[in-house]
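I'd like to ask some things about the structure below.
For this view, one protein chain was removed and the others were kept in their places.
Coming up: subunit A.
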Amino acid sequence: MLTFECPCCGAHADETELHAGGEAHIKRFGPGASDDDFEGYLFTRENPKGVHFERWRHVNGCGKWFHAARCTMTMEVFGTYPAQTFQPPKDLLDKITEKRPGWSWRDLS
């Protein structure tokens, strides 16, 4: 069972109380972007075995979106953080590095 602590309401929410929102930190390029950029925005997704960053919504609770970092292999949750950010917080990245030395995900490591 996957359990996240919602950073908006502090509740320990089980996976069935949440709605998965796909990969986190996907960037949409502005007007005049190339077809490759748009294709990447629409279709290119990570499928890692290990550290992964995702968006989740506490749909049966406070209703807010948030980000989560977890391991796709062990289901270990490294942490959750608010949705209003472009990057995971530094202390969370440090914590992941401590637990999974040498990890990388897109341009994060």
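Remarks
Operating definition for what follows: a residue touches a chain if its C-beta (ideal position, glycine included) is under 8 Å from a C-beta of that chain, and two chains touch if they have at least 3 such contacts; residues count from 1.
Definition applied: contacts and distances are computed from a predicted model.
According to its UniProt record, the chain left out of view corresponds to "Sarcosine oxidase subunit gamma" among "3-methylmercaptopropionyl-CoA dehydrogenase", "NADH-quinone oxidoreductase subunit K", "Sarcosine oxidase subunit gamma" or "Monovalent cation/H+ antiporter subunit A". For the chain left out of this panel, the touching residue among A:I26, A:C62 or A:L108 is A:C62. Considering the full assembly, A:H12 is the residue among A:H12, A:K27, A:K49 or A:K90 that touches the omitted chain.
In the full complex, subunit A contacts the hidden chain through residues 1, 8-14, 16-17, 60-64.
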